[in-house]
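Only one protein chain is missing; all other protein chains are in place.
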Amino acid sequence: MSDLQATLPAGPVRRPASAKRWLVRLAIAVLLLLPPVFSNDYVQYVVNLIVVYALVAVGFNVVLGYLGQLAFANAAFFGIGAYTCGISMVHLGLPFWAALVPTGIVSLAAGALVGLPALRLKGYYLAIVTLVLGELMRWSYIHGDVLTAGSSGLGIPPATAAGFTFGTEDEKYYLFLLVAAVMIWATNNIIRSRIGRSWVAIRENELATAALGMSPAVGKVTAFAWSGFVVGIAGALFAILIGRIAPESFNLHQLLLHFAIVMIGGLGSILGSILGAIVLTAAPEVLRNFPGMEEIVFSLLLIGVLLFMPRGLQGVLVGWFPRLRERLYRE
Amino acid sequence: MFVQLILSGVAQGSIYALVALGMTALFRATTIVNFGHGEFFMGGAFVLYVMINVVGLPFLPGALLAIVVMFLVGMTIERVLIRPMGLAPHIALAMMTVAFSFLFRGIARAFWGREVLPMPAVFSFPPIDVAGVIITTQDLLITGMTLFFVVLFFIFFQRTNLGRIAQAASANPRGASLVGINVNLFHGTMWGVAAGLGAIAGILVAPITLLYPDMGALILIKAFAAMTLGGFGNLGGAVVGGLLIGILEQLSGGYLSTALIDIFAYLVIIAVLLIRPAGLFGIRESQRV
């Protein structure tokens, strides 16, 4: 043990000096602002899709990776967000930024509502109920055609703010980047607090969690609510991006894509979710001319991750750069 | 109309029952819930299609061969994907089943694209008219074959060594190795049996339905509904649950609204799990500390 103590720093990991840290952040910010300069419309569309899916995956990871519950309500949250935003814009005439308010409220509530059965149902039962919920939502989009325009899909007007229209892919990119950055920042704040720690504690050992004075019920409902909120907002971005949302956009295939992104990126890692979104959103675009290849490649990646790298891409990266290990506290 | 609806409900429910029975048997033997079971159903139908349309076999040998192929596929899945995971947590095993279901769909799509394939009609007997109630030969065949296979399965479960082991193993999941059986071989066989039962269901509906790579997804949820209604893990419950779902679906579609047929099974799952998670014939699990 004394050998071990000698090689390890005592206490929280010492991060690079503050100035260096700010430089790194600045560099990342500049890099994030650059893509529209080099991309054409199509490439930019794919980049925008990556931003949306990164946010989706971060939200899904809250339940799947941090809380450790096998719940499949993610396509439902995604659709609820997209449709709430779309309906608010089309039927209530709200501009996009204002439509985010009802979108946020409805998807937060939807998340909390799905969290309630999670208090009683464990493991497979929860997985089945949430899987069914997604299909039920899809059915209601088809049959609620007064609001949703049914199977033909609901056309979404472009986002506007103060007379400015986010019409091109480049303009959408900066809007999406702002929204996604704020949401991911907030999620990271939660993960590194007592709330995020209680989620992980529930995943690791629910009985011990209660014995430490944390209510597993409260932890589960807050995790589901936050997950629903983040994924719902991502759904709103998705609606703006593709301009027309149809029930088929939120089917099992969509769910499997989310699932693959989170798993392959790495359970319980924000960085992993972003990495997963980059890899798995770009891949289908490359494979789009080969039917079935998308599923085959995704499933082989998934199988590989499950068999050989349980922490996904992020786990591999942390193996190379231990500093990337994400903590559940702030120094 | 009532009798007519019941009859087609029984035929439809037979399919659910077969798929649910395979899933339940697998769950009892291995404690794994297979989210890829719908793809065994799809696989059975597609392999049959290949046997008849590509290889050129008649229906019966083609069907038998398809069952054998799917049995081997089930065993291969156990050997290559499930066994290496050892005693991984349930959530990881469930994820693996999701992964291979995705793989199967991809393979089917790679060959058939997004097309929908009709199976050439295999039988062309005229429907039978019994006092105004019309019974199609296919419904009769499906119900009869299901009855045959369900009886066969239960005889296997009660009378054979493997069946007795399956029962012992389910009483003490994963602990069966303690009593000196070859757990790997046993699990592999159960995966094969489960895949075979799923394939039989797919083969039975293939002649009257359209084939498409995603056809397994819907049947998976119906089978979940059957299992949940009958009591998760209860073999008889899975069969009864499947038949009930099939009948109730038809009745609600006939008397209430056809749109309800699509979501009836979903509503059953949610209602049962929220009100009585143990289902009709299940036993409440006692909580352990």
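As written, the chain order gives the labels A and B, with residue 1 at the start of each chain.
Just so it is clear, contacts are C-beta pairs under 8 Å (C-beta built on N, C-alpha and C of every residue); 3 or more make two chains touch, one makes a residue touch a chain.
Operating definition for what follows: contacts and distances are computed from a predicted model.
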- Answering from "ABC transporter ATP-binding protein", "Formate dehydrogenase subunit beta", "Fe-S cluster assembly ATPase SufC" or "Polyhydroxyalkanoate synthase": the UniProt protein name of the missing subunit is "ABC transporter ATP-binding protein"
- Which of A:L113, A:I142 or A:A210 contacts the chain that the document leaves out: A:A210
- Query: Which one touches the absent chain: A:R194, A:R244 or A:R288?
  - Reply: A:R194
- Query: Going by the touch rule given at the top, which residues of chain A touch the chain that is not shown?
  - Reply: 1, 4-5, 8-13, 185-186, 189-190, 192-195, 197-198, 200-201, 204-205, 207-216, 327-331
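Going forward, only the chains that are shown with their structure count from here on.
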- Task: Spell out the residues on chain B that touch chain A in their complex, using ranges where they run on.
- Result: 33, 35, 81, 84-85, 90-92, 94-96, 98-100, 102-103, 105-111, 113-114, 213-214, 217, 221, 224, 228, 232, 259, 262-263, 266-267, 269-270, 273-274, 277, 289
- Residues of chain A defined as touching chain B within the complex: 68, 70, 117, 120-121, 123-125, 127-129, 131-133, 135-136, 139, 143, 207, 252-253, 256, 259-260, 263, 290-300, 302-303, 306-307, 310
